[in-house]
Each structure stands twice: as structure tokens, then as C-alpha cells.
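Apart from one protein chain that is not included, each protein chain of the complex appears where it belongs.
Labels for the chains are A and B, by order of writing; each one numbers its residues from 1.
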Amino acid sequence: MTTTDAPRSPAGNPIGFGRMLRKEDARFLRGRGTYVDDVRLPGMLHGAVLRSPHAHARILGVDTSAAEAHPRVRAVVTGKLLQTLNLAWMPTLSGDVQSVLATDKVRFQGQEVAFVVAEDRYSARDALELIEVDYEPLPAVVDALGALDPDAPVIRDDLEGRTDNHIYDWEAGDRAACEDAFSRADVVVTQDILYPRVHPAPMETCGSVAHMDKVTGKLTIWTTTQAPHAHRTLYALVAGLPEHKIQVISPDIGGGFGNKVGIYPGYVCSVVGSILTGAPVKWVEDRSENLMSTSFARDYHMRGQVAATREGKILALRVDVLADHGAFNGVAQPTKFPAGFFHIFTGSYDYPAAHCKVTAVYTNKAPGGVAYACSFRITEAVYLVERMVDCLADELGMDPAELRMKNLLRPEQFPYTTPTGWVYDSGDYPRALQEAMRIAGYDRLRQEQAERRAAARRGETGPLMGIGMAFFTEGVGAGPRKHMDILGLGMADGAELRVHPTGKAQLRLSVQTQGQGHETTFAQIVSHELGIPPEDIEVIHGDTDNTPFGLGTYGSRSTPVSGAATAVAAQRVRAKARIIAAAALECSVDDLEWTLGRWQVKGDPAQGQTIADIAMAAHGSLELPEGVEGHLDASVVYNPPNLTYPFGAYICVVDVDPGTGQVTVRRFIAVDDCGPRINPMVVEGQIHGGLADGVGMALLEVMAFDRDGNHLGGSLMDYLLPTSMECPRWELGETVTPSPHHPIGAKGVGESATVGSPAAVVNAVLDAIGVRHADMPLTPAAVWRAMQGRPLRTDLALE
Amino acid sequence: MQITVNVNGNEASADVEPRLLLVHFLRDVLGLTGTHWGCDTSNCGACTVWVDGLPAKSCTMLAVMASGRRVRTVEDLADGDRLDPLQEGFMQEHGLQCGFCTPGMLMTTRWLLDHQPDPDVETIREAVSGNLCRCTGYENIIRAVRHAAGHRAEEVVS
Partner (left out) sequence: MQVPAPFDYVRAATVEEAIDLLARHGPEARLLAGGHSLLPMMKLRLARPDTLIDINSLADLDYVRLEGDEIAIGALTRHSTVKDSALLAEHYRMFAEAESHIADPIVRNWGTVGGSLCQADPAEDLPAVLSALGATVVVRSARGSETIPVRQFHIGPYETRVQGAQILVEARVPVRPGAGSAYYKVERRAGDWGIAGVGAFVVAEGGRITDVGIGITAVGAEHFTCPEAEASLAGQPVSTEALATAAAICRDRCRPSSDQRGPEDYKRHLVGELVRRALVTAAARAEGREG
């Protein structure tokens, strides 16, 4: 299916799928977006958070008197004060509790200790310095590998009966089948692999403007949230406020990437601040707060083992994971999946046995874990399997492409049930890999590499060339409500479609764009089903008073879930329109056929009604058949029957300077399959962004700590995001394999590139330097040390 | 202290603290919220404006330093309904997604095109190396600038 077939509207937009310029751009290009820090209300005050300098310390006392005496300070909130409101602790999205403002102890560097409300942001910042906190520092648990040592300090002594730092163990797969497979294998490769702690770091930091209107009793919160309705319900549950009196508004969001899913203490403090002062209170964190306290991502210490025949047929894959969750278990993922979807680590290959065990621990670091386009831990899973496949290729002396081709699932095997219970919906994996290799000119690249290696053996100096690849299967669009809920809220999302009398439409969504172009792409879905030009369809989102309930946008779920809801709603409108058209044309519904935007009489196409005609009739005085209501609306809550499974094949080419360890990414080829593409331009943009993430994580990004728990990545000077200089031109290809169960066959793509790219880059670098494994980020120092056979530990400053 | 800054051709006067950052003067005092901020350490470039015709990170300049100078922000690029060709290029080539880095990118690349009307890919890449983007992977930003320079719908140049 091509996406260039749709006819064009009067404004030149595709009536349906195809390349369409974005409606959002009009305001963003002019600097007329409304992000949270752009919200200004009369009498608005400003909040600032005082944070702990210690990773682990007892709080002996908090003296706020000097801050309260500051002439421009209107309130100071402490944990003690919150305790009187039963708000000092709040539930996390994982069944744990998290401190809003610390009471007994601080448990990570950067943890929230007090909140100042002042007349302007500069005074609020000044007042922080006037608060005196008496700390008694305690030894910190910084290395997850030591968190379960018998003498490790107990972090969560706030939880009754807690005597260690263990959170949970979770298993999937068949341990016995694995043991059997390993015992029979010709080759077993074991490798310790770290996916270090990283951070989504969207360009806009997190924040809120909370306004508790004492007169109406309504709380309105403008906030950076990817899930406005979930936030509203949580505020109701946590703060005991009546839910119908809470309005959460997600205005324009400057990037989410999973950073803006949870409720942060700062938001709660802004609500409390508004309640105390009677004025709106704005709190927007600075970048160091964002990096040090909001949801980090990954931090999985993995030991993988792969068993294979000597010909390269994989027999089994197993992995033990130590998961560093920080000081509170605050991961955002479906309740029944404490390790997210990590058990999709079996990957894209055909073998019968797999097993994983995930052990989660507390450490004295910020809470989080699920973020940064991880698709609920699928980034970790794909990195693990794609590194293991390359390690196996290295062990066998086999080309990694050949090894993958040998083991990839075949199209006739779909739908395919993996050894850990996932049902992949559709895919032609070998074709995607072949397409990537074709675009890359893979054989020529290997030939060039061979020539360079021969030259090096002759004594010629020059960069080391590396070729790496990754093949990934993603599972997105969570999810069937029977299996997937977050804090008891089922992961079904909705869409409400209203066609106005003049034939223009409004679509209200429960998902929340943060740059993905929903205002355009969702209009295109409606346009595809109803023939209404996209410019005549308004997409409304972000305000819980004006949109249907849903769990929001993350895990690439918007198109699979709300996109499906939208398609179904539009299909229902079309079906109702048929009935109304038949009434207007005084014929039977069976006499009518649909052509783009029009129900017309079969054999007599001059007799027909456009959606606009039908909409007017639906609102008018036309007599409707028994049981048919007027107007032309539909409201759908879509409960997806399964996830959808986008996939892709990525190839990366690097050049490594052996004298300095510097890596240059020469080329990156990405072939993605996300089913039919609603707007190819938007899809490509999503992929470009995710590929840059891969370069970032593979070469630059890490939240490291020193032995005392000091955070070494607390600014953008230390937490290095890729610039234009580190990114190559991205070379994209596509295959299209529709999802059989999605109404328009689309699969979702927002996180695919972030999932698949890090392994491709890492595999390329290691291929260049001839080292089996070294951990990300592969900075020049890390590369050089790997070449010396003394790899660096990248997440802890030990030297 | 009293300052007067020419912002987008208009004289703007106010009484401000010396420590007020230029970005806050533009956003909070003048209400020009098109200029954004995204870091504490002058890295991200979301705050880029022109000061006396040169791109500057407005988070790393005091409002008082701009007194008597000319400042140009993103709000000055469009001419009423007519987008600047660079803004048009960003729209045509999907050079923005969340829009947060976009004003800074526009101010940096507008200056580039004013001084180098036909920059090649590497020149553009280097010019925006002080402006971070988390959404686009920079690919379409480069295409947008090339578009504005007169090159439409280019193939990837390996």
C-alpha cells in the first residue's frame, strides 16, 4: 500500500493518508505556542523547591523562619506541614509511596525538602538560601550491585518491616527448557551488559501552574503531562479532592519522551501552595532539577547467556537483570508488568526456550526507570538481545548479518507466540533486513572494511571502520484492559467525533501530543474514513474538561489505541451517515455505496449526499428511522485486543580514531515497518529523532554517580545531548506490514528508533575496535580503555 | 534600574533589577514568550535571540546589558500573515515537532542565511551546533534551511 494515493483537498491536503504539512506549525513557527511557563494568570505567584545536597541523610530539623520573613515570600511548605494534610507521601505508579517533601530522611541527592512560594521567581530562589536544614549524613547505597549486600544501609525504613533494599523478583519464560537447551548447545556465550542510567531531557523542563479557586472550589492545573486524565484521577485519589472539580490542562508540551508521565512533588507543592495562598502558583523546574530528580530511564545491569549450535542456530536465550529503581519504586508501567515489557527480550528470532529474572533494588538515587522512549523496557530488551547476537557472531566468527538472517522469524510464522508469551501480529523480517543491507550497500561496506584492515596490517595508519546492525521488534499500543492497567486504570483510550451541521468536524482525544503531530495525523484518520478535508477537522486534546478519558501518550500508544478509537468512531459516523442519507434519498441503505466523502446510489451516482449534506440533515428536521438519534456524532472507547508490533532493521557505519578513541558516525540506515503510514513526513520525523537518541546513548549520555551518591550529570554541560555535529544524515527505508487487528492496520512508531538504534551504534564501534563488549556510553576514553582491554565502568566514578 | 531596549523595532522601557536575565525581561516583562529557555548552563540555545544583529543566548545576558541595544526575537520574523521564507522552509520540511527549540533555531539560521545565502549541509550543521533539539534528529532542520536557500525536496547526500 502506498500512502500517496489520497486525493487532495481544496487546501492541497491529502484527504486521508499522505504527506501533509502540520497544522501545529502555524503557532510554533511564530513563537505563539503556549507552554506551561507561558501561562500567566493575574496574581500568580512563583514556587521553588529546596533540594537535598545529600544522597542519604537523616533530617534533624528544618528552620524556615528566615525564609518566611523574606518580604516577598508568601508561604513556605515543609514535609511537616504536608504531614498535617496527609500529603507528605504520595502513591507512585508502581504501588510504592514516594516522599513529596522529605520528613524523616532524604534518600537521593536532589530530593525535595521544602517549597517556597514568592511573588516572583527570583525572590523564590533567594528564599531557598534562607532555609536551614540540619542533616545527619548517612552512608549511601550507590552501586546497585551492592544494594543487596547484608551490610548495605536500608534505604526504605519508612516502610514497615523493611530490612533490605530488595523490591521484587519477577520471572518470565521457562527456566527448565532453557537449562535443557543450554546443556545441549555447542556454543554458550555469556556477557554482562549494562544499560546505564540515562534521561529523556526534553527541551522543556517539567512544571505546573496550579489554581485552586476558593470561590468555585475548582482546581485547575496547567501542567506538563502526557496523561492529563490519569493525573486528574491521581490528584483526586491522593489529595482527596473531588474529581469533578479538578481540571488538568496539558497545553503545548515541549517534548515528553516519558519524562512527563508521572506526578512530581513539585506539582503537588504548587497545588498546596495555591490552596495556602489563595493565588495561582507556578512552579517550573530548572534543568538541574529535571536531570537530578525527574524520571530517569534504564539502569539495567544484565547478564545475558545465549546457547547455539556451531552452525549459528540459536537454541535459547536467558538473562538475569539487576534493576536499579532509585529510592522509590516510581516506574510507570502496567501493574501486572513490574519489569515492563522486558520479557520481549527474546527479540526477532526463532528459538524455543527463553527465561528472564529481574531483581529490582532500591538505591540512593532519584526514582524512575521507565522513560526516554523505552516502550516499557523494550529498549533494554532489544539492546540485550542485539548485543548478545553480536557476541555470538563474534564467538562463531560469523558475519552478524548472516547470523541474523539464519535466525530471523519467517513471515509464514505470524502470528507468532514467543517463548515468553507475546503474540507478534505480523512481519516480514528478512525483507526488512535485506532492504537495509541494500540501502547500505552492505557487501561494499564489508569489502571496504577488509581493505582498510589489510592496509592496517601493512602498517598504514588510519581510522578503524566499523559496521553494526540491530533488528528489533517492538510491542506498542498498551493495551488490552484485561491485562494492562496503570494503578488500576485500564489502558483503553477514547475518541469523540462530532460532525457539525456545516460538515466540519471536531475530534476530541484522550491522548496528548508532545510534538508527534496529533493535530494533523488524527485529522487525517478522520479524513480517511469520512472524506472531510483535514483542514476542516479540529483535533482537541489536553484539557480534561473537554476530552474523553484515557491514559495518555507514551509507549507509542497513540496511533494504536486512540488512532483505532478515532477510526472506529469515524466508521460509526459513516455508518450512521448512510442511514441518514438513505432517509434523505428515500432509498434503502443497501442501495448506497461509499465513495470518498459521499454516499451515493449504486448505478445512479448523481443521486448522493456528501457528509456535509448529511450532517445538515442530521441536525435538521429530516425524519429519521425508528431508533436513530439525530446529529452526527460518535464516541468510542477502544480496548485494543493486543499490542501492535512495529519492527525494523538498522545499520550503522562508524570510523574510530585509534589514537584518541573518538567515534564518528559516518552513516545510519534505518528501515522501519510501522504498517501503513498516516503521514510519512511525520513518521520520518519521529524516526530521525529516535535515531539521534541512539547516537546520544551509545556515545554520550550517562547519569553517573560518585561513591557518595553525588550526581555527576546534573546539567547539560555534563549530561551530553547529541548536537547536529554528532548526527549523520539519516537514510530511511520502509516496508509496510499492516497489523491485522488494527482498524487501519497502523502500528505506532514513536519509540521505534530509540529502541533499535543504540545497539546498532554500539555494535558498529565494537566491530571497529575488535572488542566483544564494552558499555555505553562509548566516549573516547571508554573506547580507548576497551581497546586496552581495561574497559571503564561508565555509571560509577570509581577511578 | 531604568533600561530602554529596542525590541523588534519598538522601544521598551522598564525598571528592572540588574540581575534580571534578558530572557526573563523578554518573556515576563514584555510578554514575548516566543523565546524559550531549557537549561542553566548556556548549552541548549532555546533562548537564542539577536542582540545588535548577532545571535546571543539571552539566558547568558543581563537585560541591563541590552539597554541601548537592539534585540530581535522570533516574533519579528513573520510579516503579518506572511511567514519568513525560513519559517516557510521549516514548515515545508517538517523542521519542527514540539516547537520548543524552534524559535532559537530560527534566529540562528536566519542570521546564517543573511550572511551566507546558500550554505551547504556541513555549514548548516555547524551553525546550529549550539542549538539542541530532542525531537528532529536535526535532519529536517537542515533540509528546512536548504529549502529556504532555494533547494527543494533534496535527496540524501551520502
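By definition in this document, a contact is a pair of C-beta atoms (placed from the backbone, for glycine too) under 8 Å apart; a residue touches a chain by one contact, two chains touch by 3 or more.
A quick note: this is a predicted structure, and the numbers were derived from the prediction, not measured.
Visitor: Touch partners of the unshown chain, restricted to the chains that are shown, please.
Guide: Visible chains that the missing one touches: A, B.
Visitor: One chain isn't shown here. Among A:Arg125, A:Arg431, A:His483 or A:Arg666, which residue touches it?
Guide: A:Arg125
Visitor: Of the residues B:Leu32, B:Leu62 or B:Cys133, which one touches the chain left out of the display?
Guide: Missing-chain contact among the listed residues: B:Leu62.
Visitor: Any idea which of A:Arg30, A:His541 or A:Arg785 touches the chain not displayed?
Guide: A:Arg785
Visitor: Consider the whole complex, including the chain that is not shown, and state which of A:Glu112, A:Asp252 or A:Asp286 touches that chain.
Guide: Checking the options A:Glu112, A:Asp252 or A:Asp286, the one contacting the hidden chain is A:Asp286.
Visitor: In the complete complex, which positions of chain B touch the hidden chain?
Guide: Answer for chain B: residues 1, 17-19, 21, 23-24, 37, 39-43, 45, 48, 54-57, 59-62, 64-65, 108, 126-127, 129-131 touch the chain left out.
Visitor: Which parts of chain A face the unshown chain closely enough to count as touching?
Guide: 121-122, 125-126, 129, 286-288, 659-662, 699-700, 704, 712-713, 717-718, 720, 722-723, 725-726, 779-781, 784-785, 792, 797, 799
Criterion: only the chains that are shown with their structure count from here on.
Visitor: If you look only at chain B, which of its residues touch chain A in the complex?
Guide: Residues 17, 19-20, 24, 27, 31-41, 43-44, 46, 73-75, 77-78, 83, 87, 90-92, 94, 96-103, 106, 121, 124-126, 128-142, 156-158 of chain B touch chain A in their complex.
Visitor: In the complex of these two chains, what residues of chain A are touching chain B?
Guide: 21-22, 24-25, 27-35, 37-38, 40, 121-122, 200-205, 252-255, 257, 286-288, 514-517, 667, 681-682, 684-693, 715-717, 721, 723-725, 727, 729-731
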